[in-house]
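Since the structure comes first, as structure tokens, the remarks are kept for the end.
With one protein chain withheld, the remaining protein chains of the complex are depicted in position.
And now, chain A:
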Amino acid sequence: MSSPTLTKDETTQSSPPSSGSSGPRTTPEAPSALARFAANPKALALVVAALVVIVSGLVSGDGTWPHSLTADVKSPLNDLDNWLVDNRDTHWIFLYFLLHLSNTAQVCYDTLLSLLESMSYVGVIVVGTLIAWAAGGADLSRRALRTGGTALAVFVVCGVLDVWEPTMETLALMIVAVVFSALLGGLLGLASGLSDRCEKILRPVFDTMQVMPAFAYLLPLILMFDIGVPSALIATVIYAAPPMARLTSLGLRQADPTALEAATSLGADARQRLLTARLPLARKQMMLGLNQTIMMCLSMVVLASLIGAGGLGSEVYEALGALKIGDALVAGIAVVLLAVLLDRTTAAAGERLDDVATSGISRTVERLRLAVWGGIVVLIGVFAAVGTAIAGNEWPEGWVVDFSNSVDTAVDWFTDHLGSGIPVLGGTITWAQGFTEYVLNPLRDGLLATPWWGLALLVAVIGWIVGTWRAALTGVICLALIGWMRLWDVAMDTLSQVLAGLFLTIIVGVLVGILCARVQRVDRIMRPVLDTMQTMPQFVYLIPVIALVGQNRTGGILAAVIYAAPAVIRITAQGLRTVDPAAMEASTSLGATGKQQLFGVQLPLARKSMLVALNQGVVLVLSMVVIAGLIGGGALGYMVVQGLSKGDLSQGFPAGIAIVCLGIMLDRLSQPVGKRVRD
């Protein structure tokens, strides 16, 4: 990778111009652009397919999936639903297996919640702050004090905002979910890290799970566990375990082979090697996995309010439903604060691991830390016993600031004055309407007008170009499944939103990414912003969007762009920044201008990361667009929401599957071969 010209591998097989057609070889001219293009069968196929699609779309005008190729999925699903309702308390599979799961989940949650309540707010604040401080190192270093301080501030603000009770509910849910996901993920990771066969089986499962929007997990779980905390917890555990498993496996597999060999050469048996060398060497990755798992837990616990999880999520959900932006924002702020707290605390714990490796710790400090943790456990016991006696059960009423009313006023003012009617500029709501009218509608109509076979052809060709025939086949099958379930039209609506969102995301993401990579100051400003944005649960993004543009499809797309852009920005900037410095230096020494360097060296060399960014963008945009079904996004997301809220399996379930199909298809179409996205 030393020279930019060498790595500039075009998709062409770099076939030299055939000498026969251009006559005698007197002039060694480069082949014309057209000739080079014609020599590339893949590009040619793409153009032909695109032409077919456009022409057929113009000609036919209505391209929906033929009715003869569909099946009635509703009636069997209704039957299944009825059967489940009838048998949930009697059938053996529930009695002996599923009920145990859900009871355990419920019991864990209840116990924890009552523990938190009996500790009273004073106990929770003290213990929470101490835990964060201990995770940061339990000393007077800046890091330990900062994490402790963050925890203190977060808890106090949650209390002051009058959302103490839901915060505790969410916290209890989180603790249970995190413990179980970390355990499950750790075990799966251990299995797939140590055994190649497990890795082979689990890897595609995790890959697919990573692509699936969080929304799609919810319905099957209500089926089995009914609406309530157990469903929510189990959905969360399933959703959040993969990163832990993935990173544990990665850590075990990346462990320094020489260190492992050294252990063997000293006569360690398999167990000793695992416990003394391999697991400790994987610690850092596992910590990273834990961090990701915690963040995903929070995201899902909040979203699972749709299936009865309670806590902050349901505050947001209910407030959104009643269009009380102020209440939603207050609960949303609490969620974000919790996210910041959890992220900082685990990150600090991770950094401490690094410190131990680089600078070591003395025995006394080690002992001190142990003592601190012991003290925390004792304190929990003490507060659990006497907490309510000291401070009472609930956050004192006098210490509450009502914030939501002023927010509502502000939002009203905003809608009145900036939403529409600004001369020349229009206003946010006017813009949103314009976007819907002039971008989304034509795009959707275009997709609907295109014959189904034309679209399938396009998907197949793109799949073949980026990946292999397998990607093409997967894409077409997914598309066919959607049509078969009679969801073609609705899915095209969702697809149009995803495409519009993706387009905006990529433009914003790449532009800001380039700025971040090239301008130090922008990077310094953006970094903490991106950090915070990436830790926020999806749900929270909907709140400001409603305030800005109201409930419509554009709102969903805006939320999707805001949600997906940070990842794209980050990957782009990272890719540009890690371009081989020797190549950069070479181009500078040849006198390239900044623009020449960007377009001639940086962007071509960062192509791989740009593709990864595209892939991430697709996955994230889709998962947000469907959640936007909650705020008027319509289409598949709305069907799932309806299915969830009415418990209507036959409506929600096929929509959920269609979402998964769309997700897999878009992922495969944007994922180059051999470059599986790894976190």
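One rule holds for everything that comes next: a residue touches a chain if its C-beta (ideal position, glycine included) is under 8 Å from a C-beta of that chain, and two chains touch if they have at least 3 such contacts; residues count from 1.
Basically, contacts and distances are computed from a predicted model.
Asks: Among "Aspartyl/glutamyl-tRNA(Asn/Gln) amidotransferase subunit B", "Cytochrome bc1 complex cytochrome b subunit", "Glycine betaine/L-proline ABC transporter ATP-binding protein" or "Lipid II isoglutaminyl synthase (glutamine-hydrolyzing) subunit GatD", find the name that the UniProt record gives to the complex chain excluded from display.
Replies: "Glycine betaine/L-proline ABC transporter ATP-binding protein"
Asks: Determine which one of A:Asn82, A:Thr276 or A:Gln596 touches the chain that has been left out.
Replies: From the options A:Asn82, A:Thr276 or A:Gln596, the contact with the absent chain belongs to A:Thr276.
Asks: With the missing chain put back, one of A:Asp256, A:Asp402, A:Asp416 or A:Glu585 would touch it. Which one?
Replies: Looking across A:Asp256, A:Asp402, A:Asp416 or A:Glu585, the contact with the absent chain belongs to A:Asp256.
Asks: In the complete complex, the non-displayed chain touches which residues of chain A?
Replies: Residues of chain A in contact with the hidden chain: 256, 258-269, 272, 276-277, 280-281, 283, 353, 356-360, 362.
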